[in-house]
Structure formats: C-alpha cells, structure tokens
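Excluded from the complex is one protein chain; the other protein chains are retained at their positions.
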Amino acid sequence: MADISPYTEARPSQAGKIALRWGLYLLLGLFAIFYLMPLFVMVMTSLKSLDEIRTGDLISLPREVTFDAWRTAWSGACTGIQCEGMRPYFWNSMLIAIPGVAISTLLGAMNGYVISQWNFRGANIIFSLMLFGCFIPFQVVLLPMARMLGMMGIAGTIPGLIFVHVIYGLGFTTLFFRNYYVSIPSELTKAAKVDGAGFFRIFWSIFLPLSIPIIVVTVIWQFTQIWNDFLFGVSFSQAGTQPVTVALNNIVNSTTGVKEYNVDMAAAIIAALPTLLVYVVAGKYFVRGLTAGSVKG
Amino acid sequence: MSPILEINNLFKSYGSTEILKDINVSIEEGDFLVLVGPSGCGKSTLLNCIAGLEPISGGALSIGGRDMTTVSPKDRDIAMVFQSYALYPTMTVAKNITFGMKVRGVDAATQAEKLAYVAQQLQIEPLLKRKPGQLSGGQRQRVAMGRALVRDPKLFLFDEPLSNLDAKLRVEMRTELKALHQRLGASMVYVTHDQIEAMTLATKIVVMKGGVIQQIGTPSEIYNRPANLFVADFMGSPAMNLIPAKTRSSDAGTHIEIARENDAPIVLSDSKNRDLPQDVILGVRPEDIADAAKLAGGEAQGAECLIDIVEPAGADTFAVMQLGGKHVTARLHSETTAAAGLPQKLTFDLGKASYFSPDTGLRLN
Partner (left out) sequence: MIKWLEDNTPKMVLAPSFIAVLIFVYGFIAWTAWVSLTRSRLLPKYEIEGFIQYDRLFASPRWDTAFTNLFIFGILFIVIAMILGLLLAILLDQNIRTEGALRTIYLYPMALSMIVTGTAWKWILNPGLGLEATVRGWGYENFTFDWLVNPDMAIYTIVIAAIWQSSGFVMALFLAGLRSVDGEIIKAAQVDGIPTWRVYTAIIIPSMAPIFLSAFIVLSHLAIKSFDLVIALTGGGPGYATDLPATYMYAMAFSRGDIGQAASSAMIMMMVVFTIVVPYLYSELRSKDG
C-alpha cells in the first residue's frame, strides 16, 4: 500500500527542489560577489602601501594596514598644480549640494502643489514642458549656459553651479511633488478654501505636513544627483570651485609624479562616501526616487 | 423676507461644453434643498458654484441677498461637508474643527468654547485628540459635520456626505441629519444621487439631468406629480411603472387600454382625466396596483394578470408582470397568494395616475 502513496513520487522532486534552492542561493551569492568586488578592491587597495600594491594582487588583504593613503587623499593629493587633497573640494560639493537641494526641493514642492491642486488652463502644458526638460541631454545647453553664467557674472563660481543645478533639477522635483499631490483629493483644498485659508496657508498648514515622505525622496534624489554630477562641475567651475567629482578625476588623471593607486582609491571612496551613506541609511527612499523618476516620468 | 439663496439664469461651461443650463432656484431661510440626479447631471458643479469653488459663466447668484458672483468662498458665509469628508489628515479632530476659526483670527477662548459646544452636540468629545486616520467612517462623518457646524454659517452645503458610509450607518446618519436640521432651523443645500435620501430629507427637491433642471417641488409633488418621464422613472423605488396605452373618451370618462401579449387588453377607466391624446404613457406607482382581495375603494378596477416573478421583500412582496410590452411591478402585501406562472386578480388605482406624452415625455394631466 505504501508503495502507491503519493509521497514516493514526490520524493525525488523534493530532493530536486532542495538542489534547486541551493543553486539559487549560489547564483545569488556569485552575483553579490560581482557587485561587491570593486568596492572590496577599492577598500583593500586604499589600505595598502604602494610597495605592496606593486606585487600585484588585487583582492588579497593588506599585509600591513596603513592609513597614509587616506591622509594624503584627504589633504595632500595633487589635482594638477595644487596639492590640498580632496578636502576643499569635498566642502565645495557640500556648499553646492545643500543650497541646490534646498532650493530645488522647495520650488518643486510649490510647483507640484500648483499643478496638482490649483489646476488652471495651461497648467498641464507647463507641466509637460517641464517634464520634457528632464530628458534633454545636457550637452545641448552646455554652450549657451556657459555664456549665460558669464553674462550673469557667476561663471566659475559656486553660486553659478547652484543655479545650474536648481534649474535642471526643477523638472524632477516638480514631477515628484506633482505625482504625490495629485493623489490627494481636491476636496481637501476646497474644504480649506471654505474654511477661509488662502493659497500659502493651505500649502503651509495642510500640504507641507503631509509631504514628509516625498520631501525625503526628493532630497535624496537631488542630493545624489548634485553630489555625483560631473558634467556641470567640469564645465562650469574653475580652480578652487570644483566639486569633488572633478577633483577626484583630476587626482586620478594627474600626470605628475608617481601613480599612487592607494591614494586614488581612498579619494574615490571619500567622493563616494556621502551618497553611499545616504543609500545605506535611507535606501528605501532612494529606490523610491529612482523608480518614481523613471516609471512615472 | 428675501430668499437666503437665489440663483437666476445661471450658466456654467468648461470651454465649449455646457455643464449647467439656465438654472433658476431660490430657497427661504430654514429650507432643506436637495439637488438630486444621476451622476454627471451637474448637481455637484452647481453646489461648487454656490460655494464659489467654481466660477459661474453667466447669470446671478446671491446668498442672503448679497450678490456672490465675485466673492471668494471664504467670504460667502457658508460651510461645506464633502463626500470624502476632506478632513485635514495631519491635524487632530479638535484642530480640524477649529482650523477655520484659527485662520480667521478668532481668539482662543471663543474657539475652545465653540469647539466644546459642537463636540457635545455631535457626541465626539472622546475623539478630539485623535487624528482622522484613527477614526471610523461614521466618526469622520461627524467630525466633518462638526467642522461645518462650528462656523454657524448662513448656508450649509453638503456634497453627498453619506455616500461613503455603509447602508445601516447611512440610514442612521440620515435621521440624525434631519433632526439636526429641525433643531437648528438652518438653511441647507444637499447634493445626492440617492432619491430616498432626497425624499426623506428635503423640504424642496431639485431634480436635474444633463445640466438642466427637470422639476422643482416638495417631495410629495415630485413623487405624486412628476413633471416628465425622467423624474417619474428616477424618483421612487421600485420605479413608477410607465406603460404605453391608448385612450378613448366617453361620457363616463376616459377608457385606457393596455395591450397584452397572448391575452385580451386590459381596459381601465379614469373619470378625472379627460381630453387626453390617443397615445399616452400611463404612470402608475407599484403601490397603486394591489391584490383584488385587499381592495380598497376609490377608482380601483380589477384585471386578471399573469405573474412572471414574485420577489418577497419582507413587509412587501413585489410581483412582476408584462403589460404593454413592459415589465410592470406591483407592490403587494407580504401575505399575497400571487405565485410565479399563475394568474392573479389585481386592481389598478388610477386616482394618482400620471399621463405622459410619448413624444415629448412631458406630463399631460
């Protein structure tokens, strides 16, 4: 009787299932190694001395851990003729990113609020035009923007870079807030109007308190965009106002002296640290921004 | 006394589409006006126009004798309750109710006093510190009412306030709303697509369709003397039976002949209504068709009809038959002997019958 029980037939497939499961985890693990490997190599290289690096093993652990490369990268590495390390440029990036994020987020929130809740004739066309601005290759505005910044007297300055980032970030921040506010019933605005509140009062008392999640998404998105930007940084900065990505590229590609791979790697990690930190702390919001920016855009 | 709300020749259009056409309504203080109609009939748009949330394209609108054409919602002395309640999600119940006063700069002591009064009236004192997300549908509804009540406005506006509640709660709140109206003696404009709500609450009903007012009247006028086929069909549940018929005049009155499939026509006579055209549509409420056994006097006349379907509904039993090519419903007593597939002797009371023109759909009598 036992021979014809359904379990005998299930048994091999049960074993197969377990094997499949192991295979699955193995595959996932291999992919994890692929994604982690460069980071691992960077960290290991940055902790080795140049002599050890020259023996040529990327993935071995350092025989002797040294933080010299980090020290040099932070405050002594040469970007062309200056040798101040990443430090001044790190602060430049902060000085660009913080106001850039704040202004573009605030404007995006106001724009999204107007477009979604105070729909007037033409508002949707304006929104489409702004949305389209997200998709242009920035090369097409590089030349006139360089001239415009010159005319405005902010060429090569940090305010100039903030200005550029705000302008070209507006499309996305507006999109984020518009899509968030569009799901808030228009009756809320109507109720507040009947209650006697005006445009700014409704925004301040009702919409802003509702917006914490989308503010986090937008801030993270904009911060990552601005911090990681290279094109605007390299096009519109000059010695002394360059952002961290430009400085990193200069350190790595500076032709003077010995190539210090450990310093390059330390500098790269320094440049990556703020956005990595944001990703680790608020990954959920980071992903939401990425998918919102692409699926809905 | 001037009307509390007066609307003259109001038009509203979006681009080239006309949403409201030549609307004329006025109500006195203490009236409960219900705007009723199927979705898309313009009733909510009309309410938004009254509130000032939508500009009007033509005509005049005044509240309390003051022209409102260019007045903002906040200066119209109105309060409004919305279908979704539109409670401010980040504010507590107390803040929701006092927000309007706060915006208007009412001092804190007055705010607290009015809040306490309204909370007591609506029995929501235990909820004051909660956020809307923590409330049930019925509680939210009360808070939304509280937000309106605390304003003590000239005119209350309600936009389908009960339609998001479940059936039982809806009936309870309907009763409570009616009691509130009677207690406050306030003037109200109420939008609904539910004709029962309209009948039970209103002192005055406006039936709308396609942006045009079909009929204005008291609930009993609307129910008993519908102005056209649309109103006859829309108001009342089950709907009024609308049966194509032929008429023949004689000295005794009018003979009304209703054709039947596979059977002799039913001939009824109406002594009140004369000079009807030859082709009419006869409107008879289901309750005016009864079991012959239960015959009451009046103009009731009998006929034997083949019953197709019997639907017991507790207090009543509905019997459906084919007359004049239409399904006709009779509201019978629950103890009726009517059975599907069998003939039943029924009586027709034409005392409250309506006659409509098949061409124009307008009432003839």
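Annotations
As written, the chains take the letters A and B, and residue 1 is the first residue of each chain.
We take it that a residue touches a chain if its C-beta (ideal position, glycine included) is under 8 Å from a C-beta of that chain, and two chains touch if they have at least 3 such contacts.
Just so we're clear, the structure is a prediction, and the values are computed from it rather than from any experiment.
The chain that is not displayed touches the following shown chains in the complete assembly: A, B. One of A:107, A:154 or A:208 touches the chain omitted from the figure, and that residue is A:107.
Among A:18, A:65, A:98 or A:129, only A:129 touches the chain left out of the display. Residues of chain A that touch the chain left out of the display are 24-25, 27-28, 31-32, 34-39, 41-42, 45, 53-59, 107, 110-111, 114-115, 118, 120, 123-124, 126, 128-133, 135-148, 167-168, 170-171, 174, 198-200, 224, 227-231, 234-235, 245, 248-249, 252-253, 261, 264-265, 267-269, 271-272, 275-276, 278-280, 283, 286-287, 290-291, 294-297. Along chain B, the points of touch with the absent chain fall at residues 70, 72.
Here is the rule we use: only the chains that are shown with their structure count from here on.
Chain A and chain B have Cα centroids lying 57 Å from one another.
Residues 185, 187-188, 190-198, 201, 205-206, 209-210 of chain A touch chain B in their complex.
Residue ranges of chain B in contact with chain A, taken from their complex: 48, 51-53, 72-74, 78-80, 82-84, 86-91, 99-100, 103-104, 147, 151, 159.
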